[in-house]
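A single protein chain has been removed from this complex, and every other one stays in its place.
Then we have chain A:
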């Protein structure tokens, strides 16, 4: 797990769970003793961005970079110039948490210089329970739009099919069927299947799932949220 290229770019349609995946990824990296930076490039959403968990992340040893404008209420698509630092400094392991859809991916083209083949992985996160990406056509359209706008090729898929706390294994398996179709259509491998850590014990055998099992602990949901 986590044995990907130094810069991990997390993209996808909004609502796929990119931020949960990014935050969990960065925490796992830091826990394994890596010098880890999480760059929140989300200029689309205003709520539930990884910067809201800056304190928890920094306490766990993750460097968090987001807007140059402090405060979580800023309705401005600003990204700190600091974002380029861990991309340039190869001693850092980096997770780029990108905003949803092609609109969110637009900001990526700014960092294209650093995203050279072999230097980065760009994951396309799939949630088959989101209406826009529930079908092969829908998912393909999103994936192609993100590549077109960012001008950066996706390198692998992540199946993160969920219904937040109501997620069942059936959801994950249904998402996998879609990812297999998407994989066949694009030639992209499915690198991770991420699912709630509470679902992992229900797996009788991990062999039913493709890719590496990535247990998720929900960091962005308040206790009162479903």
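Going forward, contacts are C-beta pairs under 8 Å (C-beta built on N, C-alpha and C of every residue); 3 or more make two chains touch, one makes a residue touch a chain; residues count from 1.
The rule is simple: contacts and distances are computed from a predicted model.
Asks: I notice the complex is incomplete. Of the names "Aspartyl/glutamyl-tRNA(Asn/Gln) amidotransferase subunit B", "Ger(X)C family spore germination protein", "Sugar ABC transporter permease" or "2-oxoglutarate ferredoxin oxidoreductase subunit alpha", which is the UniProt protein name for the chain that's not shown?
Replies: Record says "2-oxoglutarate ferredoxin oxidoreductase subunit alpha".
Asks: Of A:3, A:55, A:205 or A:223, which one is in contact with the hidden chain?
Replies: A:223
Asks: Taking the full complex into account, find the residue in A:127, A:159, A:176 or A:193 that is in contact with the omitted chain.
Replies: Candidates A:127, A:159, A:176 or A:193; residue touching the omitted chain: A:127.
Asks: Of the residues in chain A, which ones touch the absent chain?
Replies: The list for chain A reads 14-15, 45-48, 72-73, 75, 127, 129-131, 134, 162-164, 166, 222-226.
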